[in-house]
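Supplied in structure tokens, the structure appears directly below.
All protein chains but one are shown in place.
On to subunit A.
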Amino acid sequence: MKRFIHLTYFIFILFILNIPSIENVDRSNFKTCEQSSFCRRQRKYKPDISPYEIDLNSTKIIKNGHLRFLLLNTLKSHIKFKLEIFTLEHNSLRIKINELNPIRKRYEVKYSLVGELKLVNMNITKSDEKQIEVNFGERTKFLLNAKPFRLDLFTNDIFVMSVNSNNMFNFEYYRKKPESNKTATNNNNEDGMWEETFKNHHDSKPYGPSSIGVDVNFLNFENVYGIPEHADAFSLRSTHDSDPYRLFNVDVFEYDILNPMALYGSVPYMLAHNEHTTVGFFWLNSAEGWIDVNYNKLSLKNFFSTNTNFFATQSNTKNNEIPEVTTHWMFESGIFDGFFFMGPTPRDIFKQYTVITGSVPLPPLWAIAYHQCRWNYIDEDDVRNVLNGFEHHRIPLDVIWLDIEHTNGKRYFTWDISKFPNPEKLQDDIAIYRRKIITVSDPHIKKDDGYQIYNEAKTRGYFVKTKDGQDYEGSCWPGSSMWLEFFNPDIFKWYSQRYLFENYKGTTGNLFLWNDMNEPSVFNGPEITFPKDIVHYGGWEDREVHNLYGMLHHMSTFQGLLNRSNGHIRPFILTRSFFAGSQRTAAIWTGDNSAQWSHLKITIPMLLSLSITGFGFSGADVGGFFNNPDPKLLVRWYQMAAYQPFYREHAHIDTARREPWLFGDDNTRLIRQAIEQRYSYLPYWYTLFYKQERQGIPPMLPLWANFPKDKKIFKSEDSFMIGNGLLVYPVIEADINQISVYFPGENTVWYDIQTYTQYNGSETVLINVDMESIPVYQLGGVIIPRRLRKRRSSMIALHDPITLVVALDRNYEAKGELYMDDGYTYDYRRKRELIYRRFTFKNNELRSTSLDTTAKFHTDAWIERIIILGYPENPSRVIINSGDKQATPLHNYQEASHTLIIRRPGPSVTSDWTLSIS
């Protein structure tokens, strides 16, 4: 009876409180464009004629490669702007527009750029009172139209991009606040200019309106990509019927998929790709941004009636119509600082963007192996038991993670000694297996006089300040907290020093870092983050620099870890918040996803979007952070993530344990197999990460990056490639026994990596799948180095022998690379201790040559096996020559699959050799 009454009472309470479903994000916590006044103003700005004009008489050549003009708003002639054009190396162009004499200095982001940008010569081919035409780079040019202001860009004489061709350029100059608010009420355009309120949060806006809008249009393109981070499609969707895509770093609790809401990080960089060209536009701006995307048909009659030859596609021009993607970019503050990357190939684009913002440096080898995480591994015994579980179940593992509960009451840089009485011993014991430990360190500092970090920061005035100059106080995990002012170089340095062994007690060289909650997450702040009128170092409002906060946090951590080893050991940091340039110092993950099939699926487009915008080292929580995955979902996630750059299982504190062996023997085996596959391909992954450091090409790629002319794959997001050699079609549906696999590329041949079955390019094949299946195919023409031996961790396998998998193309040729070094130091840079080999198969000969003859690295690793796929017949003899030595290794030929296996060819990986088949 009593129990019954309680139950009904409880149900009653549920009703009156109307507790929302735990499944979805509370969208009302975050602004829509309508609720963000500058977006509201900019979005409706659509004049028929742009009032902005360039005064070509003002043209000034600062130096070769750098031009300056005056830009005027003809409706407000007292406001002058300065427009600067820089022609940069690698077919890149930079346009900066700022007020000529602003009453308040406007913020320019510097943290994203690496070093001085190199100018290249301009060749002014035409200049009259209407326009100016300039050639630069390799067959790239721009045309600057004066009245109205418009910029047209051409690659190989093909018209690719246009700025302000839709007249949406709109620059809100800084102005004095009107005496009365008469104008504000009378004039619709000034709506929300001087203050606004969202929920209970008031934004004081002391400097008034300062936003900039501009339209950037991609001509003859039907797909644009990038502008992460959104849980949305890879080929960006039209925002015609939705909000624009938003860029504003926020902590979204249980985010929804397939919508343009902002997430933890922002990169204002968009790519467009068609079968001829790949181009990119990057607006370096750290304020809140919104981007509308629309897919249109452009009538050429109204555009360039005389210049239809600018467009490469002939078929469409018959109707005098070409496709166009129009995009409208709106930022709340800062300057217009646009970079235009002219391609023309996907690889060029990756290079062009990463020359400007930096590429992902080669991570330590263990960081691209498997990570085990949970909020939280409770204490030392728990950690040891989990590690024993991996030993017992023979599952390789490199890193175990400790979330917030390992600290003393969420005071970062401390340990809860009741649970971790001897963390150094724990790290030393883990080090025996060459494994690592990672602890979390967030930017909020618990308000507690007894906490040394707080005390010191408080005394020194190191906390972020409100508009009134008080220390800003908000709430986060520890309760009342304050945030460190990383924009101040002294504080940046001081914070980095907290990671030194003498300051971060209980740490050893085996411990690395995780920076979470750094958007920053402020539980009681507007949109769960800082108020915009917070004043950062230098007097800049959070409004101007918001999206940089997380990046500065992890950059400081990186500096600390670097200094900890005197610059000898490569740091590893995982960050949740990021901005353009974050890739130089941290890996990222897609935050708090959920144990649902839809989230497994969305991981592919999310990671691809990150990959092509510089973040080649990214991943999603395996299994999904919130809720409990059923075993099938968990297995499928392990299988997919085995082929994604950052491979970590992680789970919320409220979920059931999900270590790989908790779901029965079959599932344990399936998970083990997935992780083993990851380890077997680590030599390939590591080589790809090295290439990324050098060339900016991310390891995980959209199919079009390798097959740019194959129009069928421009929207693909059910599949992806690892390097140019592996095509991955993960099983991402719950109950299916067949998947449809399209093999891209004309005249290509593909090999199933398990069975070596061959498939032809440009064909779609139904592939039978069961729970064992991870459909992955190696491209004919590519040689992939693997380690088929098993080890407990990646570093233990460092010098183990290599198996080369040579997949022949239709001409019986193939090539590939192998990069190796010590796996964890900077000696590969400082002492050139590395090997970088090229393998080439041609004319029945497989050669190993060095791609970097000045390099040296000592290793016992040798080639233990060569598997040649698609070899037409059983050869009579195989001979290998290395220096003056010769040998005739045994071989085995499998008729059915046309596979030739050479047993123990034996050369060291460091030597030159030639294998001849006859």
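Criterion: a contact is a pair of C-beta atoms (placed from the backbone, for glycine too) under 8 Å apart; a residue touches a chain by one contact, two chains touch by 3 or more; residues count from 1.
Here, contacts and distances are computed from a predicted model.
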Missing subunit (named according to UniProt) among the choices "Enoyl reductase (ER) domain-containing protein", "Trafficking protein particle complex subunit 3-like protein", "Glucosidase 2 subunit beta" or "Auxin-responsive protein": "Glucosidase 2 subunit beta"
Hidden-chain contact residue, picked from the options A:H568, A:R789 or A:R832: A:R789
Hidden-chain contact residue, picked from the options A:K63, A:H202, A:K711 or A:R904: A:R904
Residues in subunit A touching the chain absent from view: 1-2, 5, 9, 22, 378, 382, 394, 432-434, 653-657, 676, 788-792, 796, 800-801, 860, 862, 864-865, 867, 880, 882, 885-890, 892, 899, 901, 903-908, 913
